[in-house]
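Up next is chain A:
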Amino acid sequence: MALVVFSSELQLFTGEECTHVEAARFKEIVAELVDKYESLTEEKLMEMAVAIDGEIIHTPFLEVVGEDSELHFLHRISGG
Partner candidate 1 sequence: MSEAQEFKYIGQRTIRPDGYDKVTGRAQYGADLSLPGMIWGRTLRSPHAHAKIVSIDTSKAEAHPDVFAVVTFKDFGSVEGESINAGEGAADVLDLARNCLADDKVLYHGHAIAAVAARTERAADDALDLIDVKYEVLSPVMDVEDAMKEGAPVLHEDMFTQGYEETPSTPSNIATRLEMKMGDIEAGFAEADVIVEREFRTPTAHQGYIEPHACTARYDEDGQSMVWCCTQGHFDVRTSTAKLLGLDLSKLKVVASEIGGGFGGKTVVYQEPVALALSRKAGRPVKMVMNRDEVFIATGPTSAAKLKAKVGAKKDGTITAMQGWMAYEAGAFKGSPMMPGVMTMFTPYDCGNVQVEGFDVVVNKSKVAAYRAPGAPQAEFAAEMVVNEVAEKIGMDPIELRLKNAAKEGTQTIYGPKLKTVGLIECLEAARDSDHYKSALADGCGRGIAAGFWFNIGGQSSVSINMNTDGTGTILEGSPDIGGSRASMQMMAAEVLQIEPSNLKPIVADTDSLPYSQGTGGSRVTFATGMAVIEAAEDVVKQIKERAAAIWNVTAEQVDYADGVAINTAGEEKMSLAEVCQAAEKTGGQISGTGNINARGAGPSFAVHLCDTKVDQETGKVDVVRYTAIQDAGKAIHPSYVEGQFQGGAVQGIGWALNEEYIFNDDGVMENPGFLDYRIPLASDLPMIETIIVEVPNSFHPYGVRGVGESGIIPPLAAVGWSVGDAIDRKVEELPCSPPRVLSLIQNG
Partner candidate 2 sequence: MAKSHVSTSINGEPVEYLCDPGDTLLDVLRNELQLTGTKEGCGSGDCGACSVTLNGRLVCSCLVLGVEAEGAEVGTIEGVGANDKLHVIQEKFLEHAALQCGVCTPGLIVSTKALLEENPNPTEEEARYYLAGNLCRCTGYDKIIRAVMDAAETMREGA
């Protein structure tokens, strides 16, 4: 089961630092998290980037994560 670690900002919604998820496909992981945490919305998560095992993915729509993967949601970065 992959581990999702929440930033301090997301902890406002989740009330905890991390959780394990059953799903492997990103869309299902988001659904699982939205189910688990009442105030967390799909819209909020889908507008963020995600780092899977340290690789930052800007638009993680079709990602499949491994059993031991670690996920972090983070703000999308642009640049100059």
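In the analysis below, contacts are C-beta pairs under 8 Å (C-beta built on N, C-alpha and C of every residue); 3 or more make two chains touch, one makes a residue touch a chain; residues count from 1.
Criterion applied: all candidates are chains of the complex that A comes from, given by their letters.
This is a predicted model, so every value here is computed, not measured.
Enquirer: Name the candidate, out of 1 or 2, that touches chain A somewhere in the complex.
Expert: Among 1 or 2, contact with chain A goes to 1.
Enquirer: Okay, in this complex, where on chain A does candidate 1 touch?
Expert: So the residues of chain A in touch with candidate 1 come to 5, 7-9, 12, 51, 54-59, 70, 72-80.
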